[in-house]
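For this depiction, one protein chain was excluded, whereas all remaining protein chains were kept in their positions.
Should a chain be cited, it is by its letter among A and B, assigned in written order, with residues numbered from 1 in that chain.
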Amino acid sequence: MNWLLLLEQILNGFQLGLLLFLLAAGLTLVFGIMDMVNLAHGSLYMMGAYFCATFTGWTGSFLIGALLTLPAVFLLGVVVEVVALRTLYARDHLDQVMATFGLILFFNEATRLIWGPIGLVIPLPEFLNQTVEIIPGAPYPAFRLAIILVGFLIAGLLYVIVSRTKLGMLIRAGASNRDMIGALGINIRLLFTLVFGLGAALAGRAGLMAGPILSVEIGMGESILILTLVVIVIGGIGSIKGAFIAAILIGLIDTVGRSFLPEILDLVLPSQTAATAAPAISSMMIYLLMALVLAIKPQGLFPPKGVGR
Amino acid sequence: MSISPRLLINSALLIFLAALPFLTDWAGDSFYTGLVARILILAIAALSLNLLIGYGGMVSFGHAAYIGVGAYVVGIGAFHAFEDGIDWMLNGYIQLVIALLGSAFIALIIGAISLRTRGVYFIMITMAFSQMLYFTAVGVETYGADDGLSIYSRSDMLGLIDLNDEKSLYYLIFISLLVVLYLMHRLVGSAFGNVIRGSKSNEARMRAIGFSPYKYRLTAFVIAGAIAGYAGFLMANLNDFVSPDVMHWTRSGDLIIMILLGGMASLFGPLYGALAFLMLEEMLSSIPLTIGGLHVGEYWQLIFGPLLILIVLYARNGVDSFLPGARKNS
Partner (left out) sequence: MTTRDLLVIKNLVKRYDGLLATDDLSLTVREGELHAIIGPNGAGKTTLIKQLTGEIPSDGGQVTFAGQNLKRLSEPERSHIGLARSFQITSLFQDFTVLENVCLAVQAHSGHSFRFWKKINDDTTLTEPALDILRQMGLEPRAYIATSSLSHGEQRQLEIAVALATKPKLLLLDEPMAGMSQEDSEKLVERLNELKQRYTILLIEHDMDAVFSLADRISVLVYGRAIATGTPDEIRNNEDVRQAYLGEEA
């Protein structure tokens, strides 16, 4: 086994996991405190990437583009919440799923109209567009490393917000007892809008960071949405901690599995069969993990108290 | 029994569908026979899904997976018959049995795990499992991966019916629809259907009076999966093609939209919903309006998306609520 490759894949796994966490954190918060399923979360991720590409084009700087993107996606999230989603909180999940499905169609088509059917490229500044040798003999792209660092930073920040601030207290209270925040006389509408905007900004942040390494294209939100759903289901819906652990787990298993499964299968299967079966099995792995977790704990690894009662 | 206006409308629709191939012959344009055949197949799948969503309250978001299983059975059979000369794999009856058993078996496994969960977990898990099958199909190079499989010869029904004849295929699809409609009618009104509906209405009470809903729900899940697998069998034959795209989660979303458009928990709802869905698609995408050099029809989902939201918010019972004799409470 190639240890340097393994190390690199582990880093890649963390990088995917942290991206997933940024998406999952917003989604799981929105679900936890508003009891709302939002399939259009992936669209906000996509908008983050497109906004960033556009702003970077205008300003010529990725960093400024990225900075401008956050408030833009936050605002977009607020608008979406106020215009379309607010009325859906009281509805059943089927209605929420269908209405947000409608939003996906709208966003995809609007994107095609505005930016055209061909994907965009986000050019990276020089200092991010190189490799760093954190471990001698194993050069690693600086931008991917930046994603990992920023991801951990945001995760830490979120942890502080949720566990130390008043907003965080309200979020936790909301996730475990929805009626209580109403009883406290808090402006729930405003709180919901804020949380939704925050979730949107996190998704947008994930989108702008994924843009340069994946590709900025229509439909990029949908494929990652499913992974995000798997993450929050495994982590326990409404739990930030669960989302973090599950996201890293999924990131590692998916990335490391994909690159090493062929070798592992080679040991037990005839090489011809192994070569054909590996891609199919590696794409199934995370779903098998989900099935396993749910077979043992139907509420996920860290079900927040009160949710689903 | 007196004849209600609703029965009259439903019958008129069925008679129209029965006569359609001759009407299009007469009009000299057989394009619409193919389109309607596609609608009817989706209606069969939507009918089976409605057993779960409309009657059982189980919002399965992965129903397209079973269509895919049925379709791939036909595709793979045709592939091996064509490539390796294994003739029995083209036998329509063998394909049919494998399609039904295969989709039922996969529904059994997915259902057994998913039905342990509730509410939004159930929605997400069924969705994730269908994506798993989708990615599996994408990963199998032998059967075309992303590009899918072209089907060079349709299922061989041993002379009983020639599926290469478009009219025969249309009538097979139409009669299948009638059979599934009747099947659903009996199923929903049976002791079994009573348990399924009761479990949607009030699960806590069901348990208190002595029912264990799980095994009944799982059975419904398997039945619905097998019928969707059958729809897949028909779809592969109609399209001469199968690709992972039939299993994509957005296809499952389309099926739910059909049920929503048609009106939940009504027998004919999914049929009206499937008609409405594809008609809307046809209509919106051919809007003859050009604004600033842009053809509006080309961006039809820009209209359809918000329309869907409006329907969810304000027309919860879909087409069903506009037909005479609709129940007033939602």
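Everything that follows uses one rule, which is that a contact is a pair of C-beta atoms (placed from the backbone, for glycine too) under 8 Å apart; a residue touches a chain by one contact, two chains touch by 3 or more.
Here the structure is a predicted model, which means the values were calculated and not measured.
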item: Contact list for the unshown chain, restricted to visible chains; value: B
item: Listed residues B:Thr219, B:Thr250 or B:Ser321, member touching the removed chain; value: B:Thr219
item: Contact residue for the chain not shown (choose from B:Phe192, B:Phe241 or B:Tyr299); value: B:Phe192
item: Touch criterion as defined above, residue of B:Ile3, B:Leu158, B:Ile209 or B:Ile291 at the omitted chain; value: B:Ile209
item: On chain B, residues whose C-beta touches the chain left out of the figure; value: 186-187, 189-195, 197-198, 201-202, 204-212, 216, 219, 329
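Heads up, the rule we're going with is that only the chains that are shown with their structure count from here on.
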item: Complex contact set, residues of chain B against chain A; value: 53, 59, 61, 113-114, 116-121, 123-125, 127-129, 131-132, 135-136, 138-142, 249-250, 253, 256-257, 260, 294, 299-302, 304-309, 312-313, 316
item: Residues of chain A that touch chain B when the two form their complex; value: 31, 37, 84, 87-88, 91, 93-95, 97-99, 101-110, 112-113, 222, 226, 229-230, 232-233, 237, 276, 279-284, 287-288, 290-291, 294-295, 298-300, 308
